[in-house]
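Apart from one protein chain that is not included, each protein chain of the complex appears where it belongs.
Here is chain A:
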Amino acid sequence: MSGAVVEAEGLGLTFATGDGPVHALKDVSLSIGKGEFVSFIGPSGCGKTTFLRCVAGLEAPTSGSLRVNGMSADNARRARAYGYVFQAAGLYPWRTIGGNIALPLEIMKYPAAERQRRVRETLALVDLAGFENKYPWQLSGGMQQRASIARALGFDADLLLMDEPFGALDEIVRDRLNEELLALWARTGKTMLFVTHSIPEAVYLSTRIVVMSPRPGRISDVIESPLPKERPLEIRDSSAFIEIAHRVREGLRAGMEAA
């Protein structure tokens, strides 16, 4: 219990709307250990993003309990326990790439020299060395998203929450960033929570895949991946990979039929 990074127990979130209550999450129980790479997959409205936002302390659950690093999600947010990567890169257009990555460091009051060092390090980590003084509009969409990942890495949070970070990118760029993300995960040993609606992406990246279904948003299946930690892109043609992908697809279908 104490070793879990994220510990959800009977978590529920109900939005009150004009058409009555909407059950965004219902009875979600999940424990995520340190160093895991957990993907959340499901159709829109299944609550995968909502769950991530609950972990981030951006939404308040209406029932159940949620501990992040042994604290409440809100306290974990204040303790800067995680880095969050949004679907849109959301870089500030008036800041250079370096300035954007330094933004969280400025807010957390890191000294200037330390900020510079960390900006350079994280830029190298996401393969953007030399782009420190460029403005966001001078970079492609894939490079901007890499910069936004660097921004989430700069302040050494052990937990990385990623909400469809590659959803807006084409498949070729997405493949490359997936590969780089795995390498990054292997190097840093961070705990990853990754929301996606792509089955190959979820299977390729994860040690565990959480399949969710809508109305009410809930977990319909949790799949442990038997794939090795070393994963070249070609692994996606292996029979083990195809088998897991098949199980994910079945889980998604079962969830849709039950709804």
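Keep in mind that, in the parts below, contacts are C-beta pairs under 8 Å (C-beta built on N, C-alpha and C of every residue); 3 or more make two chains touch, one makes a residue touch a chain; residues count from 1.
Quick note on the criterion: contacts and distances are computed from a predicted model.
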*Name the absent chain by its UniProt protein name; which of "Acetolactate synthase", "NitT/TauT family transport system permease protein", "NADH-quinone oxidoreductase subunit N" or "Putative dehydrogenase" is it?*
"NitT/TauT family transport system permease protein"
*Contacting the left-out chain in the complete assembly, out of A:Gly130, A:Gly189 or A:Pro228*: A:Gly130
*Identify the residue among A:Thr50, A:Asn69, A:Thr96 or A:Ser206 that touches the chain left out of the display.*
A:Thr96
*asked:* Applying the definition given at the start, please give the residues of chain A touching the unseen chain.
replied: 56-58, 77-80, 82-84, 86, 88, 90, 92-96, 103-104, 106-108, 129-135, 137-138
